[in-house]
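Removed from the display is one protein chain of the complex; every other protein chain stays in position.
Chain nomenclature is as follows: A, B and C, assigned in order of appearance, with residue numbering initiated at 1 for each chain independently.
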Amino acid sequence: MKIAFVGLGQMGSAMAGNLIRAGHELTVYNRTPAKAQGLAAMGAVVASSPAEAARGCDAAITMLSDDDSVQEAVLGAGGIAEGLPASGLHIGSSTISTALARRLKGEHLKRGQRYVSAPVFGRPEAAEAKKLLVVPAGSPEDVEACRTIFESIGRQTFVAGTEPWQANALKLCGNFMIVSVIESFGEANATMRKAGVSPELFLEVMNALFASAVYANYGRIIATENFEPAGFALRLGLKDVRLVLQVAEECLSPMPIASLVRDHFLEAMALGYAESDWSRLSAIPARNSGL
Amino acid sequence: MKIAFVGLGQMGSAMAGNLIRAGHELTVYNRTPAKAQGLAAMGAVVASSPAEAARGCDAAITMLSDDDSVQEAVLGAGGIAEGLPASGLHIGSSTISTALARRLKGEHLKRGQRYVSAPVFGRPEAAEAKKLLVVPAGSPEDVEACRTIFESIGRQTFVAGTEPWQANALKLCGNFMIVSVIESFGEANATMRKAGVSPELFLEVMNALFASAVYANYGRIIATENFEPAGFALRLGLKDVRLVLQVAEECLSPMPIASLVRDHFLEAMALGYAESDWSRLSAIPARNSGL
Amino acid sequence: MKIAFVGLGQMGSAMAGNLIRAGHELTVYNRTPAKAQGLAAMGAVVASSPAEAARGCDAAITMLSDDDSVQEAVLGAGGIAEGLPASGLHIGSSTISTALARRLKGEHLKRGQRYVSAPVFGRPEAAEAKKLLVVPAGSPEDVEACRTIFESIGRQTFVAGTEPWQANALKLCGNFMIVSVIESFGEANATMRKAGVSPELFLEVMNALFASAVYANYGRIIATENFEPAGFALRLGLKDVRLVLQVAEECLSPMPIASLVRDHFLEAMALGYAESDWSRLSAIPARNSGL
Partner (left out) sequence: MKIAFVGLGQMGSAMAGNLIRAGHELTVYNRTPAKAQGLAAMGAVVASSPAEAARGCDAAITMLSDDDSVQEAVLGAGGIAEGLPASGLHIGSSTISTALARRLKGEHLKRGQRYVSAPVFGRPEAAEAKKLLVVPAGSPEDVEACRTIFESIGRQTFVAGTEPWQANALKLCGNFMIVSVIESFGEANATMRKAGVSPELFLEVMNALFASAVYANYGRIIATENFEPAGFALRLGLKDVRLVLQVAEECLSPMPIASLVRDHFLEAMALGYAESDWSRLSAIPARNSGL
């Protein structure tokens, strides 16, 4: 397939690389062009705008950091919507709001284009290793048409529903599950430390109990307070919690742990941790216990 | 070793059975004597009181449901403290308050006896399979003296500290980690259902993401709303959260997720779920979203 | 002064009436024109658009229900910004977001117009009785220029600051104080009822303790569960809490009671209480205690 890829951060570059390796023909775009060099060396064509990247493609994938950057890259001047052929597919892999997913569906529809939301789970290492979990949603034919793409970037695909926004809702709820673990570790560790039990020992027990890589990875970062450099910036973690709270509001479904986590993220931001790893959220319960 | 075992519920019976299989000589006691029959058939002597069970033993293990039953069995008339020889060891494996652990240490000391807290992680199946995680704390010699016992009932031993109550604090924080997962699943599932995504699908994704038996087991119970019969009763879950909040208060370490979970447990109790599995906590966010 | 008044709900009509009585010359506009009849009978000129109302006026006042309606009435086609003369004053009395207040300041500035935020505290009866509390913010000269207007509609004026959005922040924090009382009454009443103490008796004691009309009025509505018709609709209460949480986020200042109240508002919305009085929030703690 001929694919445009827009957004070449750590995640996007890894995903685009795997698409090339799987035999797809790629045109890539990134606001900072330097990040496209590695992919160019692998054979990707570097475009000067999202529209140019999308021109003549079967599909265009976006992997950007937030709603604003997706809106700009898709609906702004020189955006994907301008370049993508009629019946071309836009696959949105960024973690965006359900509201924007609904808007993108409508905007593409107006232009005869098609839209599938396909957010992914996994940190950059997983993206490199082609081990992402891909969660698409959209019309069954559209999702089907993307299968080979999903298989080129991930290890498993889970179809969330027939409306694109449902995939974004699922992705946000998944991130909520992870951030809940971070907050829980933070609270338990603060108590353990004040009880004279080392967080390292507590982590060992939790690893034996949960036997989960998520617990092992975040647990280690948290126990060693090793929050720099960020794998995923705290200010983006706050953004995700804000988005999950918007889903909760749309669905009229209270999520009190999300509310509580948001308040702790605000405290973390006020302390200047915006660019630390989002797991630095766990430092808030420690601070609030006087440590 | 010659060991008294007091408290033959599902957990206790399984642990006592493994001690017999490991070659220890057991005297057992249970308030409802019928539950001792299986162990008697394996060679255990059935005593008519905790004191009688403890008489002449190297160690006495308690595995009871709460503070009151432990106090009664240890410090009440005919209790372990009366029967256990001087320098005999009491190993408390029940999930009790840190305050009671401190009191037990003191009371045994007065009588020349020794006390080790050694709570365990694992549901009855794990106890049967000798796969418990054992978390002892006490003076290093006392903990060392119990090693063979721990190895007879569990797969791994983690020494929490030199004060018995530290093991109880760790156990309670571990249960807090589990109940946080239950609450998070409850909140995410409620939102997923209102977004038209099935909890079963969400669980599949979470299993791929966390790859943890704890998530798989509780996630399945929660997604299928299969809360009867209880593996661990909800009213005991509330008890554990109450105890973790007491630890938090002793340590002056706020644990807001624990506070929130306590409020949801109260709602669940008010709805009559006291004897359901504690994972029925997850039904509260669903109810609060109008489902 | 020659004044345009846009938004003739219960609050706006009462305020506009007092301005006429104070001798000001009024042009009024409301989307549903019927609501302007009473004011027309008092001498007001009825305009067919906000722009027409504002033409030739010294000041234009908006008293609308939310951000969208204010944006439409001010910046939409036929909006105030089109009609208001250069150096004319827009006085925004609606409870809107701080973000919109900043935007209005900028948009008016571009057109050589001036903007003052001047939200008010008080229910419709207070507006009728000229007893509103007026909280303006803006440049000192602009606020000064509005003094006679404020004195025509309220009993006291408090200048919140030199930036219009500060007045909106103060208004939202004031509404937060009121909604906290509603939530507290809800929680206390639920416990009182389950303890066999009547909410009416509890209210009598609270009236003796607080001696505040706010407690007396809301306390009576809550104790008698007399939530219809709404003095202020619950869905607008949710809007206000959403706006206060936005201020909290802008200021990086966690407000956990606001978070908790938001979750209870979502539960109330899910139960279909959108058009009840916002004090029906107090029914949520009752429901969550099984009543």
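Before moving on, here are some points about what is shown:
Operating definition for what follows: a residue touches a chain if its C-beta (ideal position, glycine included) is under 8 Å from a C-beta of that chain, and two chains touch if they have at least 3 such contacts.
All values reported here derive from a predicted model rather than from experimental measurement.
Interface note for the absent chain: among C:Ala41, C:Ala77 or C:Leu209, the touching residue is C:Leu209. Touching the missing chain, out of C:Ala4, C:Leu19, C:Ala118 or C:Val135, is residue C:Val135. Taking the complete complex into account, B:Met255 is the one of B:Ile153, B:Met255 or B:Ala286 that touches the chain left out. Of the listed residues C:Met1, C:Ile257 or C:Leu271, the one in contact with the hidden chain in the full complex is C:Ile257. What chain B contributes to its contact with the hidden chain is residues 242, 248-249, 252-256, 259-260, 262-264, 266-267, 269-270.
Residues touching the missing chain, restricted to chain C, are 98, 121, 133, 135, 156, 158, 160-161, 163, 165-166, 169-170, 173-174, 176-178, 180-181, 183-185, 187-188, 190-192, 194-197, 201-202, 204-206, 208-215, 244, 247-248, 251-258, 260, 285, 288-290 (touch as defined at the top).
Although one chain is not drawn, its touching partners on chain A can still be listed: residues 263, 266-267, 270-271, 288-290.
Heads up, the rule we're going with is that only the chains that are shown with their structure count from here on.
Among the chains present, the centre nearest to the common Cα mean is that of A. Computed from the mean C-alpha positions, the centre of chain A lies at a distance of 38 Å from the centre of chain C. Put simply, the C-alpha centre of chain A and that of chain B have 38 angstrom between them.
Remark: chain B and chain C have CA centroids separated by 53 Å (rounded to whole angstrom).
For chain C, residues touching at least two other chains, in rising order: 263, 266-267, 270.
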